[in-house]
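Okay, so here's the structure we're looking at.
Of the protein chains in this complex, one is absent; all others appear in place.
Order of writing sets the chain letters: A and B. Residues in each chain are counted from 1.
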Amino acid sequence: MTRHTGFYQKTAEASAKRDLASKLYVATYRQSDGRQAICPELGDVEHFRQLSADLRDHVLKNLDTYLDRLVANLERAGTKIHWARTAEEAREIVRRVAADNAVKRIVKSKSMITEEIDLNPVLEADGIEVTETDLGEYIVQLAGQKPGHIVTPAVHCSTQDVVEIFQKKIGYNGPADPTKLTKAARVILRDKFRNADMGISGVNFAVADPGLIAICTNEGNGRYVTTRPRIYLAVMGIERIVPDLEAAALMLKMLARFSTGQRITQYTTFTAGPSRDGEGPEQVHLVLVDNGRSGILAGKYWRILRCIRCGSCLNACPVFRHIGGHCFPGCYSGPIGSILLPQLLGLDKSFDLPKASSLCGLCGDVCPVKVPIPDILLDLRHDSARSGYGGPVEKIGMTVMAKAMRRPWMYRFGQRAMRWFLKPMSKNGWIRYLPGPPGGWTSVKDLPVPAPRSFLRQWQANNSDGQTTK
Amino acid sequence: MTSNVLETIRQALRSGPINSTESHPLEAERARLFFAEADRKKLIDLFAQRARSSGASVHVVGELNKLSETIGTIISDGERLAVDRPDVISERLGSGFLNQLKESYRTVVARQLDREEIFKINVAITPVDFAIAETGSIIISAGSDRSRMSSLTSDKHIALIWADQIVPDLMDLPAQFKRVFADNVPPGFTIISGPSKTADIEMNLVIGVHGPGELHLIVLLKGIAGNPPK
Partner (left out) sequence: MACLFVTCLGDTFYPGAVRATVNVLRRFGVEVVCPQDQTCCGQPMFNAGYFEQSREAARYFIDVFRRTSDPVIAPSSSCVSMIRHSYSKLFADEPDYLRAAGELADRTWEFSEYLVKKLNINLGELGARFEDSVTYHYSCHFRPLGIVDEPITLIGQIAGIDYRPIERLRQCCGFGGTFSLNFPEVSEAIVRDKVECIGRTGANWLIFSDAGCAMNITGYAHRAGRPIKAMHLAELIDRSLGEQS
C-alpha cells in the first residue's frame, strides 16, 4: 500500500509491547488528567489559549526585531552571543567555548534542542565528561538511550527498570523505591555540580526586554547549572522568545499547567549575564540556533513555531500512548513531532509520520498556543499524496473512488461488486481476510459484511418513484 | 554569522506568507486572574494555600518571639544555618533577632562562604525580593550582597516574607521587577514556587532532589515589620 519509511515497523513493534503501554499510560494519563484538573482555574481557558497564540504569532511575525533587542540587552549584561545556522555550526560553537576554557566536566539541564543538534557525542569525543542532571535524562543517559518524551524523558522506564540501570551503572544496591533511587542520584549529581567547569541548558523562553533567558525546572538542577560552574552556556531555538516580562508572565501561566498539571514549575531561573562578584558564572554564552527554523518561518507551516514544548499533545494522543517516543526519527515525538520532524528532515524521509494519526483532534484542542496540528497533519498528507509518496496503487485507488462518487451507477456497481467479491471470504456475517491494501484491517480485526441490500436500494424499492412520501 | 541568521529570518518574513505587524497584542490585564486586594488577609490566605499545594510549608507570624519559636521548630540540633542578607533582616527585625539566631544555632553569613563551604550548610534563611500569591512563589535575585547558592545547597530553605511584599498575580511580575530593580537588571533571579521535587520515576512524587526538600515560607504580618520593604 503505502511505502513505509521504517517508522511503521517501529510503531507495529512498539504497540505490541504491553509493558511499554502500561508505563506510557501512567505518565500520559497523569499529566493530561493534571492538565484537565488545573486549567479550569484559568477561567476562560479558550481566552487564554487565544491570548497565547496571538502573542506567539506576534513574536514570529517580528522575530528579527525581538532577536535584535534580546541580543543587544544580553550583550549589555555581558553575555556572549553566538549564531548557528545549522546543527553542525552549533556543535562547533559549543566545542570551541569548551576548548577555549579548558572545560573537562559539563553538567547539563534538560534540553531538547541539544538532543536535536546531537551535542553530547561531540563533546564526549573531545574527552569531556557530560552529565545529564535532570533525573529522567540522567536515567536515560546511564541506560544509553534517547529520551522517550519531550518533558518526562524516562517515561518508558518503570521503577524496576531504573533499579536495574542504577545497579549496573552506579553500583546501586538499594530497594525499588523511587525516593531511595532519587537520593542515590542526588549524591552523585551533587558532586558533579560542585566540580563542573561548564553548565549547559536549553531555554524555555528568552525575554527580549530587559534581556533574560529563562529555564523552568522542578528539581534544582537548573539552578545549579546556571549558577555553579564558571561558564554557563544556553542553547536556544531562535523562535523561543517573548517580547517582555508581561509576555513571560503569560507563558508562565500556561506552560506548567498544560504540561504537567502544576501551576508553575518549582523553579523558574532567569539569567541576564555573568556575575562579577565571585558567585555565579564568570561567562554566560547564548547559542541561537536556526537549524531549519527560518525555513519553516518562510513557509505555510510557520505556526509550528508557536510551540513551547509543553508535551500536552503527547499526553493527549491515543497513538503516542501506545508507541512512545522512540519510534520517531528524531527527538521530537507525538503530534508535534509528526509535523515538526518532516520540516527538519524533509517529508520525503518522514511522510509516514503525519499518517500515524486517527485525526481524533485532541492535540489541537489541548495545545496552549493553538498550533493547528490536525490541520497541518492533513496538509502534510496532501503534500505527500501530491509527491506520490503513497505509491501508484493508492493514487489510482483514490482516483477511481472519486470517479465512482460522481457517478451513482458506478458507485452502486462498486458496492455490489465488493459484496459479491467478499462473499467467499465471509462467515456468519464477518469477513476474516481481505487481500491487498485493505488487508491491514483484517490482519487484526474482522470486518462486518456489507448489508445484502444497501439503504438506497431499499429506499428505491420502497419508493419506486424515487421520492419520499410517508 | 550574525547577519547570516538574522538576514535569513528577515528574508523569510518578507517572502513568506506572514504579514508583519508591529503592535504588541497582549493587553496584560486580560491575562490577570487575581486583582489588587484591599483585604490583605485574603491575599495572604491565597498565597498560603497556593504555596502549600506545591509542597511548601507556610507560617503566618505576627510577633517576633513567635518567629523565633517557629524557626525553632524548623531547625534541628547541630544543623548549620546560613543567613543571607543579614543587613536586610536586621534592618527590618532588629539586630536582636540576628543575635538570637547566632546564639541559638551554628550560624554563618551565606555570602561569606567559599565555593566548598557553601555545600556544607543545612539550613538557609533569606529574605525575598517579592512574592506572588497566584502561584505561591517567592523571588530571589543575584547580587554581590546576596547568595544564590545558599537556598539551593541547603536541605531547608526558610524564606522571610513581609506581608507587604506579596502581590496577587503573575502579571504583577513586570511592575515588581521594576520596583525592586529599576534599571539595574540583576545577573539572575529565580522564582521559587515550592521545594525541589521530581516525578521522573514512574510518576512517583519524590520531594527533595537537588534543591532543598523543605521550603518554609514565613509571612511576617505588618505589626512585626520594621521599615517597609524597599
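Convention: a contact is a pair of C-beta atoms (placed from the backbone, for glycine too) under 8 Å apart; a residue touches a chain by one contact, two chains touch by 3 or more.
Please read all numbers here as calculations on a predicted model, not as lab measurements.
Just so you know, the chain we are not showing touches A across the whole complex. Only one of the listed residues, A:240, A:322 or A:370, touches the absent chain: A:322. Touching the omitted chain from subunit A are residues 1-2, 8, 11-12, 15-16, 21, 318-319, 321-323, 352, 355-362, 365, 375, 378, 380-386, 390, 394-395, 398-399, 401-406, 408, 411, 415, 418, 430, 432, 437-438, 440-441, 443-448, 450-451, 453-456, 458-460, 466-470.
Assume only the chains that are shown with their structure count from here on.
Separating the centre of subunit A from that of subunit B, both taken as means of CA atoms, is a distance of 31 Å. Looking at the complex, you find that subunit B touches subunit A at residues 1-2, 4-6, 8-13, 15-22, 24-26, 28, 30-31, 33, 50, 53-55, 111, 116, 119, 134-137, 142-144, 147-149, 152, 170-171, 173-174, 177, 185-204, 206, 208-212.
Partner subunit B is touched in their complex by these residues of subunit A: 23, 26-27, 30, 41-43, 47-48, 51, 54-55, 58, 60-64, 67-68, 71, 73, 77-78, 81-85, 89, 133-136, 139, 152-154, 157-159, 162, 178-179, 181-182, 185-186, 189-190, 193-194, 210-212, 218-221, 223-224, 226-228, 238, 243-250, 252-253, 260, 262-275, 277-280, 288, 290, 294-295, 297-300, 302.
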